[in-house]
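A single protein chain has been removed from this complex, and every other one stays in its place.
In order of appearance the chains are A, B and C, and numbering begins at 1 in each one.
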Amino acid sequence: MRELNKELYRKLYLVRRAEEKICVHYPEDDMKTPMHMSFGEEAVVVGVCHALGDAGQVFGTYRSHAAFIAKTEDTDEFFSELYAKETSSLKGKGGSMHLCSPRHGFMGTSAIVASHLSVAAGAAFANKRQKNGKIVAAFFGDGAVDEGVFWESLNAACLMKLPVIFVCEDNGFAVHTPATARRGYASLPRVVSTFDCHVFESDSTDVEVVHALAADALQRMRKEEKPCFMNLKYYRYLEHVGINYDFEAGYRPRNEFEQWYEKDPVRVQRAKLLRLGVGEDELLRIEAEVDAKVSRSVALAQQAPLSHCSEAHNGVFKCDR
Amino acid sequence: MRELNKELYRKLYLVRRAEEKICVHYPEDDMKTPMHMSFGEEAVVVGVCHALGDAGQVFGTYRSHAAFIAKTEDTDEFFSELYAKETSSLKGKGGSMHLCSPRHGFMGTSAIVASHLSVAAGAAFANKRQKNGKIVAAFFGDGAVDEGVFWESLNAACLMKLPVIFVCEDNGFAVHTPATARRGYASLPRVVSTFDCHVFESDSTDVEVVHALAADALQRMRKEEKPCFMNLKYYRYLEHVGINYDFEAGYRPRNEFEQWYEKDPVRVQRAKLLRLGVGEDELLRIEAEVDAKVSRSVALAQQAPLSHCSEAHNGVFKCDR
Amino acid sequence: MIQEMERDPRVFVYGLGVPDHKAVFGSTAGLAERFGKERCFDTPLSEDAMTGFGLGAALNGMRPIHVHIRVDFMPLAFNQLANMISCCHYASGGQLAAPIVIRGIVGRGWGQGFQHSKSMHATFAHIPGLKVVLPTTAYDAKGLLISAIRDDNPVVFLEHRWLYWQEGEVPEEPYTIPLGEGRILREGSDITVVATSWMNVEAVTAADILGRRGISVEVIDPRTIAPLNDELIIRSVEKTGYCIVADNDWSFCGFSAEVAAQVAAKCFGKLRAPVRRIGFAPTHCPTARHLENEFYPNAEDIIREIEEVLGVEPTDLAGIEFYSHEKRFKGPF
Partner (left out) sequence: MIQEMERDPRVFVYGLGVPDHKAVFGSTAGLAERFGKERCFDTPLSEDAMTGFGLGAALNGMRPIHVHIRVDFMPLAFNQLANMISCCHYASGGQLAAPIVIRGIVGRGWGQGFQHSKSMHATFAHIPGLKVVLPTTAYDAKGLLISAIRDDNPVVFLEHRWLYWQEGEVPEEPYTIPLGEGRILREGSDITVVATSWMNVEAVTAADILGRRGISVEVIDPRTIAPLNDELIIRSVEKTGYCIVADNDWSFCGFSAEVAAQVAAKCFGKLRAPVRRIGFAPTHCPTARHLENEFYPNAEDIIREIEEVLGVEPTDLAGIEFYSHEKRFKGPF
């Protein structure tokens, strides 16, 4: 229990720290890629990814810093791609919006809202056929459910009883448009619960709670093979894209943020560990290790050469390589 | 009541008769257009269209012989288009799958499943803005709800409280695939009832019942401005496309048909009229009038010249005309 | 397909109507019986999701074949093609691959009309990362399909409805025809006709008829239009000095424009007349037969165009029996 919570904290902190580093270095204009930050959703993503484990597979969106790091822990790859360096597997072709590391089970992301949901279903189909026990999680925003392909994918997954978890990272907004201005129904989980799948919801920022929910979901999916839908609320701290607050824009009030920030996932988990008797020194040690890891990744990325210009022309077809 | 039932019967019989004429003449190979017949769904379509009235607007599918005739009663236009004659407004460009008569409020049909649903919503939006009180009905099959755009259109209509009725002509099959092989949920009306709209269902072949339901729906829509969803079951008598039975194909048993045919909408309504004291002679008179109308339309269509070949090149852009 | 499914257990076929008794014009007949519902299955009417589904299965090592009974339904899946499938290999730095075959059938005739008759091959070919194959002969269809299934890249495979009636020698055993190789369907020395899909049938007819009066027409079927290997075409035009492109599609911004532009550039100074393009009328496809006949170009149009280019007298075509859909296919549909 304590070990689990420590591990969850380490991951939360890793995600948070990596994004903080982006904020530090982004103004230097060396990471020329639009940043959709994950601040605020760390518990949601870490909770699910940790429950999923190494064998699970993840599909994400343009807002998948958290998911990439929670699933892969590979901050070297992460920063080398943001800096578009030779050391990245993607060679700068993807950037922040198109992270991908299939060897870690992080299968890719899409910046076309909802377009990865059906892909996740297909990946789950292959796993089911191959009987490899892998479960696929697809993260997406509350805006993605407006797209018809969400419903098509949900329907197909339920029909075919595919081992896939649809995780709605629900921050209540699509860019600046609130869910109420986009939805002709009162409750998404209620709608989805009329489909043949397991449905879970939570608005907890406590990673332990989310993790337990996800673990429960996985167990139920294993017992009764059906897809799962999780609606996990969180608050997006920053503007839709970029590293600034945007409360002055007027579409949402600062005090909303302040209320959520009270229960910031990283702080909540840190306080919990202290309550569980983990010493401040041990926390500092964990944090120092993470800090060092992240700093090293940033430094490596900064020092590495840009990917070769010829990369632009490589790899349109597989045989090209 | 009796008058209404007579009128409903006249329309049912008109639809039925027109399609029977198709069956007679189709083998002559002069109507070179794929026929998706409406046999079996007359009560559904006539019930709704009659409730909608002349002012209402209808969008349909490739299977809209019934809807076209119920809404327009214009069998001249109908047959002239099936025969691709100069006398048709469509000049043979549309054929059976693309009937259209906006002056009668029959706004058009699409042979891309579900693609007209959003169009119907937009038409309803314009009516709402123009405050003209018109209500739009969109007919579609149970297969259409598999398409994402059904969910997008339903959502948008509910969100914007549009005066549109979505009418699912539920024959349980998409071509040869039953709904159970396509759906990841148990009950479509149950799913839709979680949206902000009025939901109705029926499996009646009694046109009076369907008409009453539709009239009720319209009244409720007028009182509480919201879209409406109707799930109306019927049995498709013939093959998916063409004028033959296809029970020997093995995907559905003949006795299913026989059970439904017991309560064939035309027969049911005729028997009812007799029960209501309408004399056989009066029925024969109504039928004779309809027969004459349909025969005249067929003859006119057969005699008219083919549309001019130059029509093929006309009207790609509006200014072209 | 049966042979490939036996050879490679990763191959599966899916799409609307695939396992039913009509079996997509017979092209998937027997698969469901032989390989079971696991490897040959029907889907909901969800072209968009079912295309992404194929991509996902391919990413995890399977080799899906997705069948659309009309190309016209593929616009619903265009996002997956343009934004996902075509680029996943490139954008992942080669970490992902999408070996998926998307079969689409080009409809025509008996009132198919504007929503059941598109070919769209230029639209797909315009997007880097998609291979686009249009077989004409039965022999080619088999060899190209096997190559498409074995290819590690996404392949859009478009089959003309009418070509299912094509008869031809098809060896029983599996064989491949490399994607990216064209074929000379008819050798000739006076003029080159580059044709796609059904237009090859028309072009060969035209070549036969003109051959009788001593005009020697070379008909080239590129077969794979993307990536296009135009060597065969260029060599032929260098020989004949004349070129007509007869494309089974609209001309504007179409494949015929690409071929015409390449031939004009690469055979500059060797062309003895401008390249001509024959394609669909610049309208939507009307449904009535007599209007359809205005819409679709045919062997006669090709003959007239050739005669004009070569500056010869029109052939007397009276009494010549052209291939006619009417004669083969009687309604009702």
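The rule is short, and it goes like this: a contact is a pair of C-beta atoms (placed from the backbone, for glycine too) under 8 Å apart; a residue touches a chain by one contact, two chains touch by 3 or more.
Please read all numbers here as calculations on a predicted model, not as lab measurements.
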Next on the checklist: For the chain that was dropped from the view, give me its touching partners among the shown chains.
Outcome noted: A, B, C
Item to check | Contacting the left-out chain in the complete assembly, out of B:Gly47, B:Gly60, B:Gly108 or B:Pro265 | outcome: B:Gly108
Checklist outcome for this item: By the document's definition of touch, the residue of A:Lys71, A:Arg183 or A:His211 touching the omitted chain is A:Arg183
Checklist entry - Looking at B:Leu82, B:Leu159 or B:Val199, which makes contact with the chain not pictured? => result B:Leu159
Checklist entry - Looking at the whole complex, which of A:Ala55, A:Ala249, A:Ala271 or A:Ala292 touches the chain that is not displayed? => result A:Ala249
Next on the checklist: Counting contacts across the full complex, list the positions on chain A that touch the omitted chain.
Outcome noted: 26-27, 29, 31-35, 84, 91-98, 110-114, 143-144, 146-148, 174-177, 181-183, 241-243, 249-251, 306-307, 309-313, 316
Checklist entry - If the missing chain were put back, which residues of chain B would it touch? => result 57, 88-91, 93-94, 98, 100-103, 107-108, 110, 112, 115-127, 129-130, 148-149, 152-153, 155-156, 159, 311, 314-319, 321
Checklist entry - Contacts of chain C with the missing chain: which residues? => result 48, 72, 75-76, 78-79, 81-83, 86-87, 90-91, 113-115, 118, 120, 122-123, 125-129, 226, 228, 250, 252-258, 260-261, 264-266, 268, 271, 273-277, 282-284, 286
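The rule is short, and it goes like this: only the chains that are shown with their structure count from here on.
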Item to check | Partner chains that chain B and chain C have in common | outcome: A
Checklist entry - Among the chains, which one keeps its Cα centre farthest from the Cα centre of chain C? => result A
Checklist outcome for this item: Expressed in whole Å, how far the mean CA point of chain B lies from that of chain C is 36
Checklist outcome for this item: Rounded to the nearest Å, the gap separating the Cα centres of chain A and chain B is 47
Item to check | Intercentroid distance (Cα basis), chain C paired with chain A, Å | outcome: 42
Checklist outcome for this item: Listed in rising order, chain A residues that touch 2 or more other chains are 148-149, 152, 155-156, 159
Item to check | Sites on chain C at which at least two other chains make contact | outcome: 43-44, 46, 48-49
